[in-house]
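I have a structure here, written as structure tokens, and I will follow up with some questions on it.
For this view, one protein chain was removed and the others were kept in their places.
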Amino acid sequence: MPAKLAANRYGKSKVRLMRVTKHEDHHDLDEWTVQILLSGDFETAHTLGDNSKILPTDTMKNTVYSLARDSKATSMEDYAKELVDFLLGRNPQVTEAEVVIESTLWKRLTVDGKPFPTAFMRGSDEVQTTTVSRAQGAGFEIISGLDNLTVLKSANSGFVGYIKDELTTLPETTDRIFATALKATWEYTADAIAAGIDFDKVRGHLRETMIAAFAKHDSLSVQQTLYAMAEAALEHTDIIDEVYMRMPNKHCLLVNLAPFGQRNPNHIFVPTDEPHGTIEATIRRA
Amino acid sequence: MPAKLAANRYGKSKVRLMRVTKHEDHHDLDEWTVQILLSGDFETAHTLGDNSKILPTDTMKNTVYSLARDSKATSMEDYAKELVDFLLGRNPQVTEAEVVIESTLWKRLTVDGKPFPTAFMRGSDEVQTTTVSRAQGAGFEIISGLDNLTVLKSANSGFVGYIKDELTTLPETTDRIFATALKATWEYTADAIAAGIDFDKVRGHLRETMIAAFAKHDSLSVQQTLYAMAEAALEHTDIIDEVYMRMPNKHCLLVNLAPFGQRNPNHIFVPTDEPHGTIEATIRRA
Amino acid sequence: MPAKLAANRYGKSKVRLMRVTKHEDHHDLDEWTVQILLSGDFETAHTLGDNSKILPTDTMKNTVYSLARDSKATSMEDYAKELVDFLLGRNPQVTEAEVVIESTLWKRLTVDGKPFPTAFMRGSDEVQTTTVSRAQGAGFEIISGLDNLTVLKSANSGFVGYIKDELTTLPETTDRIFATALKATWEYTADAIAAGIDFDKVRGHLRETMIAAFAKHDSLSVQQTLYAMAEAALEHTDIIDEVYMRMPNKHCLLVNLAPFGQRNPNHIFVPTDEPHGTIEATIRRA
Partner (left out) sequence: MPAKLAANRYGKSKVRLMRVTKHEDHHDLDEWTVQILLSGDFETAHTLGDNSKILPTDTMKNTVYSLARDSKATSMEDYAKELVDFLLGRNPQVTEAEVVIESTLWKRLTVDGKPFPTAFMRGSDEVQTTTVSRAQGAGFEIISGLDNLTVLKSANSGFVGYIKDELTTLPETTDRIFATALKATWEYTADAIAAGIDFDKVRGHLRETMIAAFAKHDSLSVQQTLYAMAEAALEHTDIIDEVYMRMPNKHCLLVNLAPFGQRNPNHIFVPTDEPHGTIEATIRRA
């Protein structure tokens, strides 16, 4: 039939990896969920069922564990780079390899007021993320970020001056709850990657910078706060040139207590999951 | 600061709508989850908190319900077109509007062997989808599809002839379970949109065509079956020129009963959710 | 310390099993999720860490698969009985064994208008359930049922005549949507178990009976419809004496279109997940 294969890729998703690193007097714990996706010369696999150029996804899974065993990388970005190069180096039929890692939060337990060396507690559903990709013969592209960082401010947020028409029912307010589950990604510049990056340190600082901007901002809209947070990130370091942010507006609705003869001075709310506002933007260094 | 706004959009997500259409002797039921996203001239909203060009997402939600009340559309594509044009027409500051709808499966109940006129049962988690978008002054783009259609074949599936190396542990097999949760999307041609489309009828036929190809295919790999399904879809109708498909390989592992002195001739399996293979491709009319 | 062990039990949960039964001209498919829980003499396991009477939960998992391989049972109840007796027979330290099975819906695919012998599609999230338990030396207790059967009626449902006070805001209605996700369980009588039961046949008939009662009922409240459904089940067969039902009231709210100058004659609704009414009752043969 007159059909042809256009874009295509394949790989393994949700490869879960837990790594316990044993130091003399304490253990460290990492939990990563890894995805590998390969693009390349897979035309006949699709059209003829010829698997001779197919690296099985089961082997990719084995590769995740085997490389993790020998790796000295402490950051997931550095480990992802090893994985990408291992796959490219052994598979000339692959034109580009992409590794996506999500890191799950674990915190060391505090016992009797002190950090306990070998026990941990799950943190929130926030995940730290990275996407490391490389084409054969080209440089790395590294986009790191975080997702599902749920934050809320109960002051310094309003929303006024918007378009009103006959379908408007939303009242203006200068005092509302602003809750969101932030997704942010930033791409490292080629120069920075070439020079070498302390990924965990940068990640921690960028996260702190964005959280501080969120808390302090005198918010006239989600858009304006999103922009301020991205701007703060770009100001913090010049090894990134662009930030993407998505901030759903997770509405907390003021309960109408008037039918019961009660006032409700921004005291009692209903948090809701749906519907929610969706605001997303990419902010670039000018 | 030397930052600037690049791509950005905003809107309302997860607006849930249930529509009961009352005919003389029976009711029809639709459940749609609607998302609206607008792009446009929102620079000062981000940089200055100027909301004068912002249509509140709460008003978008109201628009979904108000238009649904008056709409005569039976397909979600036709309703989405109305919604897009309503938003574009009243908001010159908007350069492009996109409406995404997911439809939930409900089936009429059978009682005493006959369809019951006013009672329904939820179907599977498969969703029917459409994305309808339009820029001011341009034509519609309509990409419809389905997601999470979970199917399984217990015969005519094998996987042999792939790359083997020292990280290979997967044995070759000519008889395995092939289970997937299909996502497929197809874009209607501009000519077909201009001529008018019976969206529900086309959707039903394409779905049936792909399912039949899945069941009948003598599968040498997920890739090959995916390609055959897309090819069948393109053969079925010329009002689409391109099909995107994603087919995770939801592994059902043969249980090793040898330690207990038992053979397991493809009889007892463990279905697993993670890790899973991910295979995706776009197939175009040549 | 002056503490003592009271009730306790342990076992394995979420053991997933897929069984392909190969007939000459077609395959059958079962997907079951099994849980085993054992009670018994496990005092010193808790107080001393003495594992000498502990059957590892990993071995329970192996038992699920090994027995399934040799079992001739077609219903999950009959398979659960085998599992219970196997565990009781080999473990005198166990005083009672309980096996819970949930069955996932798969339907045979229809291709070219005919059932396809070796391909299947996932059904809804409804699960069929059974809990089979037995104490050493006693008879079986078998409680079967279903869960998450989501049904909706768009006619013949109202709610009036309830208590009104100063906290009431709900308007009376003689025409509303009634949607629920039914959980029902029924216990087989000891006589019926002794005589032998065709579990799948009874299950199918009870399910159909309850669904028909739901569709046909002229509902004055969720409570009344629940009772009518249970009554119909008890009338259907005397091998059960008691039915438990839980029917959350999954509210579909009528959208208020009055602010937009539109009437809404039970046409446009918002389906919601939270909050929801919860109604549960046990109905016994008098």
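A, B and C are the chain letters, set down in written order, and residue numbers restart from 1 in every chain.
By our rule, a contact is a pair of C-beta atoms (placed from the backbone, for glycine too) under 8 Å apart; a residue touches a chain by one contact, two chains touch by 3 or more.
Bear in mind that the values here come from a model prediction, so they are computed numbers and not experimental data.
Within the complete assembly, C:Ala3 is the residue of C:Ala3, C:Ala195 or C:Ala258 that touches the hidden chain.
Listed by residue number, the positions of subunit C touching the unshown chain are 1-16, 35, 37, 42, 45-59, 61-63, 66, 90-91, 159-163, 165, 167-170, 219-224, 226-227, 230-231, 234-235, 242, 248-249, 273-286. Residues of subunit A that touch the chain left out of view are 16-22, 27, 29, 31, 62, 65-66, 68-70, 105-106, 109, 111-112, 116-126, 149-156, 177, 211-212, 214-216, 252, 255, 257, 259-260, 262, 264, 266-272.
With the whole complex as reference, residues 166-167, 169, 259-261 of subunit B touch the missing chain.
Operating definition for what follows: only the chains that are shown with their structure count from here on.
Between the Cα centres of subunit A and subunit B there is a gap of 24 Å. Shown for subunit C are the residues in touch with two or more other chains, namely 260.
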